[in-house]
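In this view, the complex is presented without one of its protein chains, the others remaining in place.
For reference, chains read A, B and C in written order, and residue numbers begin at 1 within each chain.
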Amino acid sequence: MVNENEIIDKLIKGDIKLHEIEKHTENADQAVEIRRKFAEQISGAELKNISNYSIDMEPVSKKNIENPIGAIQIPLGIAGPLKVKGDHANGEFYVPLATSEGALVASVNRGCSVISVSGGVTAKILDDKMTRAPVLKAKSVSDAIQIKSWIQEHFSELKKAAEVTTRHGKLVKIDPIFVVGKYVYPRFVYTTGDSMGMNMVTIATDSALNLLTHKTGVHVVALSGNVCVDKKPSSLNLVEGRGKSITAEVVVPRDIVKNKLKTTSEAIVEVNTAKNLIGSAVAGSLGFNAQYANMIGAIFLATGQDEAHIVEGSMGITTAMEEENGDLYFSVTLPDVPLATYGGGTSLETARECLEMIDCYGNQKVHKFAEIVAGTVLAGELSLLGALAAGHLARAHKDLGRA
Amino acid sequence: MVNENEIIDKLIKGDIKLHEIEKHTENADQAVEIRRKFAEQISGAELKNISNYSIDMEPVSKKNIENPIGAIQIPLGIAGPLKVKGDHANGEFYVPLATSEGALVASVNRGCSVISVSGGVTAKILDDKMTRAPVLKAKSVSDAIQIKSWIQEHFSELKKAAEVTTRHGKLVKIDPIFVVGKYVYPRFVYTTGDSMGMNMVTIATDSALNLLTHKTGVHVVALSGNVCVDKKPSSLNLVEGRGKSITAEVVVPRDIVKNKLKTTSEAIVEVNTAKNLIGSAVAGSLGFNAQYANMIGAIFLATGQDEAHIVEGSMGITTAMEEENGDLYFSVTLPDVPLATYGGGTSLETARECLEMIDCYGNQKVHKFAEIVAGTVLAGELSLLGALAAGHLARAHKDLGRA
Amino acid sequence: MVNENEIIDKLIKGDIKLHEIEKHTENADQAVEIRRKFAEQISGAELKNISNYSIDMEPVSKKNIENPIGAIQIPLGIAGPLKVKGDHANGEFYVPLATSEGALVASVNRGCSVISVSGGVTAKILDDKMTRAPVLKAKSVSDAIQIKSWIQEHFSELKKAAEVTTRHGKLVKIDPIFVVGKYVYPRFVYTTGDSMGMNMVTIATDSALNLLTHKTGVHVVALSGNVCVDKKPSSLNLVEGRGKSITAEVVVPRDIVKNKLKTTSEAIVEVNTAKNLIGSAVAGSLGFNAQYANMIGAIFLATGQDEAHIVEGSMGITTAMEEENGDLYFSVTLPDVPLATYGGGTSLETARECLEMIDCYGNQKVHKFAEIVAGTVLAGELSLLGALAAGHLARAHKDLGRA
Partner (left out) sequence: MVNENEIIDKLIKGDIKLHEIEKHTENADQAVEIRRKFAEQISGAELKNISNYSIDMEPVSKKNIENPIGAIQIPLGIAGPLKVKGDHANGEFYVPLATSEGALVASVNRGCSVISVSGGVTAKILDDKMTRAPVLKAKSVSDAIQIKSWIQEHFSELKKAAEVTTRHGKLVKIDPIFVVGKYVYPRFVYTTGDSMGMNMVTIATDSALNLLTHKTGVHVVALSGNVCVDKKPSSLNLVEGRGKSITAEVVVPRDIVKNKLKTTSEAIVEVNTAKNLIGSAVAGSLGFNAQYANMIGAIFLATGQDEAHIVEGSMGITTAMEEENGDLYFSVTLPDVPLATYGGGTSLETARECLEMIDCYGNQKVHKFAEIVAGTVLAGELSLLGALAAGHLARAHKDLGRA
């Protein structure tokens, strides 16, 4: 039988380390409780809400976290119905959004409403891939060029070596291969099915590198050389894409722009140009949009995606045009959205429930999910640009009133 | 008395809208329950874990979320003790990290351990500010230049107009002011105390703009012109900073690099140069680091920061140098980390508990918190670079073995 | 008396080095001739056009070039009259353009013509400065922050130390000061009068650094730390400006767009949005324009500016809007154009003649010159966008013809 206080004492004295508690306990929950009590004693804080979790700590403490002390809670709201017309998602969805930023769900909800009366949002997958790019060190520039050639000429062998490690991962290409002095950065590009795939492609690439180093003697400086580019904003991913490259569009009739968004197509076009295009250009930004990160963030947390990938999902470009009849054409394009409907955080109970709410949990669902994400981003983006433009018009009216 | 089924029926028929449920219920929890049941009926999914929350929905549904149906849970672990030597944080801390990415907490924990035996991590605040930059439209380039001059000459009036709206916000400067053709982008720079401050500076800037438009007749195209730059990666913020600009450093003795990180200072320096500097340069990345986003993400979720701000926190530069005696000098610099210890998501019960664990909840705590964040980022970054370098050496040994 | 053949023989044998010829000759021209004959012998090429120069080699071989063998010729054309309405340039100018790219002068000329019938181009100086940013190395992050503070607190002393080295240079500020780990990058910002000023600010900054190192013991790693940013494209300069920050605008009446540019305001606006804004965003470009580099290049070569500064002048943003009456509003903004009307290459005979053609040689002329440059860039940019849009319309007509 476990004596909680004894273990806590030993933790405080340093006789047991934080990650060793599980060795002395009967199950994960007990370890969590002891570790949390230790944290309470050390800090003097009372951690009772953190202790209120329903997720199953057995698998979680093996796969998702170390040194667990419980769980945090983030409020979950829904926006919808979002009417999506995609190749994989077709119909109306109530989108789960986890956030503590007031007004975000309401903003998306308003966008969904405008979309509905406009006949729905068209959503599309432009590309789908996951990448890993190690950095190698050759003996010289000449050697580096030979390594590059060797990789290009032995693609099928490297593909075989990579794919023995995975059932779902397929190596599609190794391209581009950058040479900078002695350093070589080959970008391994995979498809990964319904998993987000970072672990999968890391293991597969490591396996391919074993073959490469064995055959050529090239030296692996690091398994990731930052031209993957994982969890950092980058022009490379904006250009080449990573994860799911997605886009969505809607045409909002002129009178709906007027009555629901309280502005005009022309005003929204100007806000998009002055803010999302010119403003972002001035700022040297990779996000030519207003708030993709908000929607990507809220849907990522709700559905168990990797929170650090919000960074990549913040990049992309919004376009707005006035059609000849005064209707508003509006689109969002996100080239770099890593997504999963299986594995990783998606198996957490609440994440799974959120995915199930939109029928996107498990196999063969990730493209459907991607299209819903694209539609959701458009809903939030349209709503915010409309609000900014309406403030704009409001001010214009006031300004004129001065005269 | 409320009839749940009746409301759900009306929701399904569209007679009541999602956000109107609260009008028909007695308290927030009831509204949450009805809305969740509606979601279950519509989707066929069972949402029982989402219903398991302990946060108080009354304030949450007013300030943090709309259309709530419950809460999500994300596993929470702790890493530490992290020994911090800062101007505001001094001592050992167990850092709360919320994530579903296995190995992350372990990695930070290993970094904390290396830091401890190296005598602690020095952490510093470089700068502290929050910004909002509207886009204005003048009548011409000449007019735009006059608007710019007017702003510069009437700073104290604009400051007064901005500050009437806030107790804690102080307008520090309006600089730079970009002119692009007719458009003018003045960057309003504030200090915001212990709040993250985005709402505060938005309201204050709106107030200042009322004065500006009244006096000059300039037209406000949008209250945000994307040179703020909020929630988008940008060179401007990398250069000028936003939120808390923080840095941390440690000197790891040579034998600790060898015995705990299983590599050499030289190898870590090469990984940093080849991956974080050259690799990121090749990729056109704004993140000259390995994984800041992972640590920023996990600590942000644990402590109720805005998840979309992870984007900004992913930018920054890691440096590594071999000292003359073979010790490793290692630093992280993050110019753009919006942080709060008060307001927004920090008042969520689990977030507050996490902040209390490190004695960082409430007033006069945000600088302490910022230094702990800097130290945590360094811990994770050092650990990963060490692991990559060790793999590197392992391979080098294998390669040599071939000969 | 000089024996040419003897010297050439010694050059071939390596007994005399290339740069030592002047020691053995009576004047610069003789040295040039011997060196050129040596080059002819070595390569077998006949270099008779290179020998045809009228510039005075005495001063040139002391100040502008080493190892001279003559001069190259680049065709010089003129475009105009360009009607400029500036604060410093007012009137009509024939702009000298040196290029071998056919159609460039014609394109600018067409733009000048459109400008003339539209009443002229308004040109303005937004800012004027030259920068140098060394990289310093402190002992630690704490020390780095102290160095930064020291610089801020002793600005007037550093200013005095900098300005003893120059008559025309004035140190305006040292800002921003970036800290990255141990490294400190203070950006010294000067005004430099009619000189471009790079040498001036380099010498002045070196002098200030002598004081800084003497007082603080900080170590200067390099006199330039690449945050100047000299001759490299950079977001920093796009944002902060460098050299002359200039802008120009014109309103082209609707019927002139139709009759002279053979297109519509709407079509030009769309080309600008799709190409200069969205296209450049996709490409991760710092040039949100069509061809600034062409005009900057041709006017720089004609007037003796530093050719490597064309890089900086290629950055900037073009805006185009349709006015309510259908007229075209069009502007160019170039934040980073290093310019001189005195010193450096401007004293070359042909450069001076080109500057004199527009009455811009010598003192008190650089702002006038900057405005003419801005107007010239607008002329070329407008002409090209018009041509692209006209092709666009032409194709639209053809496309319709298919139906």
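The rule is short, and it goes like this: a residue touches a chain if its C-beta (ideal position, glycine included) is under 8 Å from a C-beta of that chain, and two chains touch if they have at least 3 such contacts.
Values in this document were obtained by computation on a predicted structure and should not be read as measured data.
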Visible contact partners (per top-of-document touch definition) of the missing chain: A, B, C
Contact with the hidden chain (one of C:Ile16, C:Ile50, C:Ile174 or C:Leu339): C:Ile50
Touch criterion as defined above, residue of B:Leu11, B:Val239, B:Ala308 or B:Cys360 at the omitted chain: B:Val239
Touching residue (missing chain; options C:Ile8, C:Ala39 or C:Ala162): C:Ala39
From B:Val201, B:Val257, B:Ile278 or B:Leu328, residue that would touch the chain that is not displayed: B:Ile278
In chain A, positions touching the absent partner: 122, 124, 126, 140-142, 145, 176, 178-183, 235-236, 239-240, 247-249, 284, 317, 319, 321, 329, 331-333
Residues belonging to chain B that touch the chain removed from view: 235, 238-239, 273, 277-278, 280-284, 286, 288, 317, 319
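Criterion: only the chains that are shown with their structure count from here on.
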When chain A is superposed on chain C by its C-alpha atoms, the rotation angle in degrees, nearest 5: 180
Approximate Å spacing (C-alpha centroids) for the pair chain A, chain C: 42
Inter-centroid spacing, chain B versus chain A (mean Cα positions, whole Å): 16
Sites on chain B at which at least two other chains make contact: 178, 180, 183, 235-236, 284
